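Heads up, one of the protein chains got dropped from this complex, but the rest are sitting where they should.
Here is subunit A:
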Amino acid sequence: MLLIDGADAPYWNGLADGALMLPRCEACGTWLWPASDRCGSCGSIQVAWIERAMTGTIFSWTRTWHRFGFTEALDLPFVSIVATVDDCDIRLLGRLDDPDQLDPQIGEAISGRIGSTRVENRDIPTIIWSRNA
């Protein structure tokens, strides 16, 4: 699982450089996620990587209390979310700051910053989302 491997390599490289880059079909404008090498809608293989702001809304969430393997670096409990990114049709998996353990609300506006998640001996770039003040 090399970060720079696969169709989503520009996403990981973008986060490493401080930007959220997401793929869109150049021919028909369809957002392609999971990242792919061919647009299933129109058949084009021209994929453009576009920068999006790290703003969005909560699509759904869970708060994890059980210590599952690979989560050793995260304090329990922690909140994982599916975030709908503004101005594109892509949803991303991420984590949400949860200082007061207030249950997230679906549709709630959020903003992200780039952090990382330690898994075994790797630091994976991660968007950490917070509720908008």
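By definition in this document, a contact is a pair of C-beta atoms (placed from the backbone, for glycine too) under 8 Å apart; a residue touches a chain by one contact, two chains touch by 3 or more; residues count from 1.
Please note the rule applied: contacts and distances are computed from a predicted model.
Participant: What is the missing chain called in its UniProt entry, if the choices are "Transporter", "Serine/threonine-protein kinase RsbT", "Molybdopterin oxidoreductase" or "Acyl-CoA dehydrogenase family protein"?
Facilitator: "Transporter"
Participant: Which residue among A:16, A:50, A:109 or A:124 touches the omitted chain?
Facilitator: Looking across A:16, A:50, A:109 or A:124, the contact with the absent chain belongs to A:124.
Participant: So that we can see where the missing chain sits, which residues of subunit A does it touch?
Facilitator: So the residues of subunit A touching the missing chain come out as 1, 3, 8, 12, 33-34, 59-66, 68-71, 74, 77-78, 80-82, 90-95, 103, 105-106, 116-117, 119, 124-126.
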